[in-house]
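For this depiction, one protein chain was excluded, whereas all remaining protein chains were kept in their positions.
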Amino acid sequence: MEIKAIGCEPLQLKRMHIENGHTLDVYRQTGGYESLKKAMNMTSDQIIDEVKASALRGRGGAGFPTGMKWSFVPRDSPKPKYIVCNADESEPGTFKDRYLLERDPHALIEGMLIGAFALGVETCYIYYRGEYKYLIEIMDRAIEEARQANLVGKNILGSDFNCEFYTHTGAGAYICGEETALLSSLEGFRGHPRMKPPFPAVEGLYACPTVVNNVETLTSVPQIIEMGGKEWQELGTEKSGGTKLWSVSGHVKKPGVYELPMGYHDMEKFILEDCGGMLRDDKKLKACIPGGSSVYAMRADQIIGKNVTLDYEGLVEAGSMVGSGGFIVIDETVDMVDSTKNLTEFYKHESCGWCTPCREGTDWLVKIFDRIWAGGGRPEDAQLILDLCDNIEGKSFCPLGDAAAWAIQGAVKRFPEDFKKHLLQNGNGAGTSGS
Amino acid sequence: MAEELIKVTIDGQEFEVEKGRPLIDVINEKGFGVPSFCYYADLELQASCRMCLVRIEKMPKLQASCVIRCTDGMEVTTKSEEIEKAQRAMGEFLLANHPLDCPVCDRGGECELQEVIFDWGDVEERFDEPKNAHPEKFLSPIVANDQQRCILCKRCTRVCHEWMGEDAIEAGNRGSNTVIGTYGGWLNCSQCGNCIEVCPTGTLLDGVYRHETRPWELDQTITTCTYCSDGCQLSVGSRADEVHRIVARDRYVNGINGEFLCIKGRFAHGFVNHGDRIKTPLIRYKKGGKLIPSTWDDAIAFAAERIKESKKAGVVATSRLTNETVHTLKRFADECRDGTSYAVSDTYDLAPFFENLSAPLCTHKEIRFAETIVVIGGDVDEEQPLTAKQIRQAVRNGGANLILVNDTPSRLSHQASQFIHVNPGTVEAFVLALADPSAADMAAAKMGIGRAEIDKARETANATKGDLIIMFGKELGAEAQAVAANLPSRHENRNVKLHPLAGYCNSVGASDMMPGRKPVADVVAGSDALLIAGSLSDEEFAAADLASKPFVAVQELFLTDTAAAADVVFPAASFAESDGTYTNNDGFVQRVRRAIDPVHQAKPDWMITSLLASELGADFGYSFSASAVFRSIAESHEAYEGLRYPDLKDETRPVRVKHKLVSGADVSGAVASLRDRVSQFPDAADKITEEPRVGHKLHRVTTMTGKTPQFHLLANGNPKPDDLLVSPLFQFNPDGSPKKEEESEVAAG
Partner (left out) sequence: MATVATDYTNKVKVTDEVAEFPESVVEEMRSHLTKYPKDRSRSALIPLLFVIQRERGYIDNPGVNFLAQFLNLEVTDIWETATFYSMFNMHPVGKYHIQMCKTLSCKILGEPELTDHICSKLGIKPGETTKDGKFTVTRVECLGSCGTAPMMQIGFEYHENLTKEKLDDLIDSLE
């Protein structure tokens, strides 16, 4: 597995290959906690302005401008305020945060400390997905190291800034990556998303103002403070600042985590050259899902020769989305009915069951795919699937429903030939066993 | 306070509405109509069913109108192709795994899912995949559950949490595997059945009524509950002179309780048509002989003769009787024979309270919106469930302060902002501490609490700007009641309201109807001929030695200990068989209506008494009409002046009786004697720390509740059967022991 930066200096990945990069000593030797010191000499507004200037957008998938999110927190609230780091990385095809948490935990602590200082937060939680237990142990050690060095706890670096850090674990629920569901889960309840408004910035954890940010978002903050927001932004494009991590998996020779500047040109080169090309040389690229499973899959002919730039705008223009930056590369051996069935099962399994369209819709869709796969496909199924997706999209309580709909719609619309093969058989069984 | 009015446009029509109201309410009120399942007034919002989607200008997606608050200039579209498609789609999704077994579903005919699909759903069903199936099973002896019909609106889990404070039923599992249920699949709770009531589908079903009849075959009669003093309005479903079920569903009845009822009100109606009802009048011609069935004429004549012969007659009413009956008994005592004494059998006598009443009684609605609620003694959860629910909602949804003074922890004490846990039997000392600050230290010592607790409660009360409600239970003796009734006059600038936690459905009314009554023991001891309507309490019965009385006549439903000791027993009609009124602890006088004809030869109690009176020569002029009796009440009781039955016909607008308010009464004597009594309380005592199990009073088997077999199982620990698919009644004996195989086969066969 590759972990490297292409087209820019490694920022996020700076310490990935340094021995003991996860320790405080090495972190400090490589410039760590200098940004915190710098930030502590700035005002809240200055810090937030730098983050705004950086055009940093949330790296969890929704891409909401981080500076704006921070500015929503009522500064004069008498209630305690919280920063919660969303380390519930569960989007299929996404595994970047795992390496940040494993090899550079102090970057996260520093990013959260800067946010905490700017927003007047005294308690930070890091919410891990339950499966990442070994990472919690690493983080707990890092927090303890930072505490010994007076970077966490009371009177940080001799100032009157206090900030406490705690790790918390989920227990296997994709939906808890949604920020309000994460907060429900952190309060010990079922991970159901909550109504917005009120947004977490106003009423989040324990009904107090709360900022929920993805790991990569927070680890970007020290760099932004160090370089200055404007300069960081200029690494990328005007609307998509800085660099971004992309997780690449599937049929490529060199899967891994790649740091690219926003606006990287182009997608074809990235897959076919930077990632080592297709896994099996004789198999051609068929599709790529660029943003974790929840976005429209792209056909090879939407990528090859199309000069797709890798940033928020470029991918939308090309017919998909950045999402969480999880590339799943698929070669021509894969039947898109099969792969879509697989993802539909995922969404059904992970639907929290709160709202009707997502709960019943994904259940129904899985049953249709099961029937198709067992050889019972009907010509009208494609239309039925699209109509059901339309009935879920935009009507569900939270974006999970939309995500499921997009993943499925994309496949049906863009790979009709795969579906036709199954559906025209009309009950005569084109399916194969197992899935 | 006038609400700010704003303009909202719905489907092109402009309306003025109060700012911040839920959009769904406005849409439905103005007659446009959007369907909904999960939205339920005064419960936490969910926006999960997605039925109530509308289009609001400047908002990107369709919005669930239940969570949208009206803002100025809002432009709403409720009907368009897009919205109709969404509504059809949600209906289709909800029906996907729904079994569509309406022909065998108890809810068929009054099912919200059915109605919404008829109005908004699709004609064609596209789903033809295998359905997720769950077997129909029992969650408890009286809650049956068909999970497959569930649409996961979670009204049940929310009423359980918010109304009952129990968290007994919850959603488990995830996604399309989500089920409503409990850990272990067995429901151990107060079994109020509100989850059944609010269920919009046939998922949670009344296990007492299950499969008895179809809802459209039932006659619905709006009447008042015959159990506690809250006076819930309910609908008796009857068919062919048989009561089949009781509901509070808002399509049938809209009383002070909304759709709320407790286990007794909802399920304990089995006594009405029970085979043990007394079928004919009974006469014991000779002491030591047997009670022999007779005719009404003979029984009335026999009783009249005996009463005529007696030296001194006595009348005992009970507080479960209608106002009409108690009033008639009072007239019987006054007009038939000089010097007849009379009494009301109740858990405690409210006379000292009403004599010193210095503020109006508070209504249940006022409890819901109160700012501070002080509950002194009582056991609201078990004895006045509606009051408990209102308190809970006031605290949870309205942020009210709850100060609970009690010697026993309860469910409510978890929600109290201040739980003053006093020594056993010392609740009265708190009233003393409130009335006489100089005695506060002594009272605190006797209650085993710090003085600061009293001061804190007093501060909370003093800081209250809205309604301050004081409730008290039966622990308060006569002096304490008088002092409590006088408390509001000490807070003249405050909105203080009183709420007696009275014992029975007509405790307040019976107290109104019989001024000048004596204690039961005095009347029994001082009379050689007794007319008892209802039965004496166990203690009263033990003390009375009825067998030694020359003559006792009893009007009863069942051959209770009291009735069995009588010389003449008249079969009385139950609440479902007679017309009348009850006065509840809000002071509302509410109608009791005849749902079925009296069973066997039973007659309404007031009619029996007036027949006896006319045999004794007194004509009350009732002409067999309950409304004439009520007119007589209105003419002879100031508080009921001018009222007639037509005034009471609308249960949504209950009528208050005008209890006389005494302001500035001198209660110093009562305070002094209360101080004396409190000073004699022991100085030290062990506190009761164990919280009694939920239902310890609600599930008690009594003459009436015991006629519903499910109560026996609940009272005996609600054992969980091995087989949840078969009614627990077939698997257990009434004492809770498992039935042996052959027995259960016979029972099941």
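By letter and in written order, the chains are A and B; residue numbering begins at 1 in each of them.
Going forward, a residue touches a chain if its C-beta (ideal position, glycine included) is under 8 Å from a C-beta of that chain, and two chains touch if they have at least 3 such contacts.
Remember, predicted model here, so these are calculated numbers, not experimental data.
Considering the intact complex, the chain excluded from display touches A, B. Summary of contacts with the chain left out: across A:Thr169, A:Thr219 or A:Thr237, the touching residue is A:Thr169.
Only one residue from A:Gly32, A:Gly250, A:Gly263 or A:Gly401 touches the chain missing from this view: A:Gly250.
For the chain left out of this panel, the touching residue among B:Phe15, B:Phe32, B:Trp186 or B:Phe369 is B:Trp186. Contact with the chain not shown here comes from a single listed residue; of A:Glu178, A:Glu216, A:Glu350 or A:Asp418, that residue is A:Glu350.
In the full complex, subunit B touches the hidden chain at residues 130-135, 137, 166-174, 177, 179, 181-186, 720, 724.
Those residues of subunit A that touch the chain absent from the view are 1, 80, 89-95, 98, 125, 129-134, 166, 168-174, 185-191, 206, 247-251, 255-257, 289, 293, 326, 328, 330, 334, 339, 342-343, 345-346, 349-350, 352, 434-435.
Following the convention adopted for this analysis, only the chains that are shown with their structure count from here on.
Of all residues in subunit A, only 173, 190, 195, 348-357, 359-364, 367-368, 370-371, 384, 391, 394-397 touch subunit B in the complex they form. Subunit B meets subunit A in the complex at residues 45-51, 53, 61-62, 64, 67, 85-86, 89-90, 92-94, 96-97, 126-127, 129-130, 132, 151-152, 171, 173-178.
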